[in-house]
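Before I ask anything, here is the structure I am working with.
The complex is shown incomplete by one protein chain, all other protein chains being positioned as in the whole.
Right, subunit A next:
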Amino acid sequence: MAHVTILADSSVNLGNPILPEWPELIIGVIAFAIVFYFLYTKLLPNIRKTLDERTEAIEGGLQQAEAAQAEAAQVKADAQAQLAELRHSTADIRAKAQADGAALVEAARTEANAQKEAIIASAHTQLEADRNSAVNVLKADLGKLATELADKIVGERAQDAALQERIVDRFLDELDAKLGASQKVG
């Protein structure tokens, strides 16, 4: 059936399957030429360039990484050296500060001691002076009182100043002796 219709239809290609048709041959060449044209003129040069650039970029990247690593190592070494130096100087400063502090404390202590001595000494002096003046006043008052008392008891007026003085002194000496004895006991 198929045969009959095929033979009747002039538009059907009746070629032998193992013999090439000229139009197909030409179109085959043209179709491949189109593919080849685009690949050869533009697309493959493009990708070849990109692949080369990529290789360069990778190599460049590796070199950069190496350089960066070296730089980092250098920086680290520098930092460590600086750190060691700083540690050294810190220790120096600390030692000096300790020494200074000790000296300051010592100086302050010395001065304080000196001031303390001075204050004590001046207090002693003052005390002595006060005591002396008090003793003198008391001596005078006591002499007068004793004289008056003696006048009244003896009834005799000791006119003679020299005698009066001698009597007072003798009395005071005795008094002193008594006071001294009582102080020692007390």
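Operating definition for what follows: a residue touches a chain if its C-beta (ideal position, glycine included) is under 8 Å from a C-beta of that chain, and two chains touch if they have at least 3 such contacts; residues count from 1.
One rule holds in what follows: contacts and distances are computed from a predicted model.
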Chain left out of the displayed complex - its UniProt protein name, from "Molybdopterin dinucleotide binding domain protein", "ATP synthase subunit a", "Phenylacetate-CoA oxygenase subunit PaaJ" or "Acyltransferase family protein": "ATP synthase subunit a"
Residue numbers in subunit A that touch the chain omitted from display: 1-4, 6, 9, 11-15, 17-32, 34-36, 38-40, 42-44, 46-47, 49-51, 53-54, 57
